[in-house]
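After the structure tokens below, expect a handful of questions from me.
A single protein chain has been omitted from the complex, and every remaining protein chain is retained in its original position.
And now, chain A:
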Amino acid sequence: MKNPSSLRHFRAWSIALALFVLTIMIVVPLVEIFVQSVYRDGELQWAAPFRTLADAELFKVLMGSIWLGICVIAGTTVLALPLAWIMVNTRLARWRWLDIVFLIPFMTPPYIGSMGWILFMQKNGYLEQLIPGLSSVTPAFFSFGGMVAIMSLHLFPFLYLMLRGALERIGGSLEEAGAVLGAPFTYRFRRIIAPLLLSAYGMGAMLIFVKTIAEFGTPVTFGKRIGYEVMTSEIHKYISSWPIDFGKATSLASVLLTACLLVWYAQSILSRRFTYSLVGGKGSRRSSLHSQGRGTWIYVIYVVLLLLLSIGVPYFSIIAASTMKLRGVGLAWNNFTLDFYRELLTWGSASMRSLMNSVLLSLAASTIAVVLGTWFAIVIGRSRTRMERTTDLFSLLPNTVPGIVMVVGLILLWNSPWMPIPLYNTYGMVILTYVILFIPYTVQYVKSAFGQIDSSLFQAGQVFGGKPHYVFRRVLLPLIVPGMLAGWMMTFTIASRELVASLLILPPSVQTSATYIFAQFEQGQVSLGMAMAVVSVGLTTVMLVIIESLGSKRKWNA
């Protein structure tokens, strides 16, 4: 360290640069949106957004959104917490491939998953065709509870990944120490695991909440059916039906944004109080407390049941719908056909082109998002200073506004007449949009990994003469690579099924698999759309398996 002061200088520059990039990418488009909401009919009307909000109906809708968010947090916790514990502490932990399988619900576009459930449970649906006796039970599914169940089953993998990462970093030794001193399991969970988990859980729960209230697919398919209105469906109404009113939509979006920011603030306080250094110089290993064979079958049953509900039911419907000659005939062997897959996988067809578009665009977007996101996460560090917290907040913004609002902001910015970079209506614009929409994931994953690394590790590297570059490469990078990998996988997964932004931002004549599916639904080709869903989710799974198997070779702490 010849010149610490100039290095400190660089850190300041790095933060400033990160803030600058985030401002251009994320804040300016949102400001454009805000300008739209106060600048109406050619004049400035500051009161316009407030007038929209004064509506009592709207308050009910907002409460509906928030209540849904809370219920889905509860739902995902019930599903993900036991699963994370099982996948870290029991024999099932050896089945790493399960991690990819558990991502499948999250890879499934939400509206497809909901359609799967609807087709399964509706009147004369697949369940009634299989077991006619259950026809008196199925109407009960079309309720608020059913909506929470569908959304929880869709979102739980997200919380699971975060919790499992945190549990792994806790390692076994702390809990063993508790056990040696005579603490029973419940006490150990309450006094050791829970406090250590709280920071990661808080972050996960916040993102689940935000994802739920910004979610669009399930409310528009299932919520509409049961008459449960949320903010996103209201926003979407103003943005996609004549007369288009961006002002109203953006006013509503700013309410949603405020709700999300409040939750973010609560979470950041929580996380600052409960962040502990867990990854120190001592190697960590799995606890041997739970590895005995006893009781394994209970865990297996839990995992199988969860898979059955989160993948089995929706995919039964999706695959059934994709292999039917006539959907009016229903489940029957003589109604079975693979023609739709044949049509889909014909080389050079529109469907193949859109599939390739999806893969290439999400590859590019996830790679850029991971590189940028890691940089932001490291800049944020433990968000001690105001600058760091601002970076944290900015990098999270895209996750707090509904995708459609963010996208409108991006179009307003990048297609404005004074914009010197002609990015709009190119593939570059699509990549940029995906990067912006999904960068919060990498930031959160890497931040969560980075926050738990004890600084003694860096000091040790330095004491032994490691140059900053060396310390980064050999100490920091290996420790955050799992977080980066998780971020990459998540971004790739979501980008490859992204619908709302793609619908608005893809250049004319270009389709991705998600817009292709949507177009098939619009055109009444439900079977073809469902077949495409199966193919694209299958393709994503294969890609993830390849990445995971490459990644696991480099695991520093298996």
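Just so we're on the same page, contacts are C-beta pairs under 8 Å (C-beta built on N, C-alpha and C of every residue); 3 or more make two chains touch, one makes a residue touch a chain; residues count from 1.
As a convention for this text, contacts and distances are computed from a predicted model.
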The complex has one chain missing from view, so what does its UniProt entry call it, picking from "Extracellular solute-binding protein", "Uroporphyrinogen decarboxylase (URO-D)", "ABC transmembrane type-1 domain-containing protein" or "Pyruvate synthase subunit PorC"? "Extracellular solute-binding protein"
Among A:Thr258, A:Thr346 or A:Ser416, residue touching the chain not depicted: A:Ser416
Using the definition of touch stated at the top, determine which of A:Val38, A:Ile70, A:Leu504 or A:Leu539 touches the missing chain. A:Leu504
Among A:Ala93, A:Ala364 or A:Ile547, single out the residue that touches the unshown chain. A:Ala364
Against the hidden chain, chain A presents residues 1, 4, 7-11, 13-14, 17-18, 21, 119, 122-125, 220-221, 224-225, 227, 237, 239-244, 246, 325-330, 364, 368, 371-372, 375, 378-379, 381, 408, 411-412, 415-417, 421-429, 431-432, 455, 458-459, 461-462, 467-469, 471-473, 476, 503-504, 506-509, 519, 521-524, 526
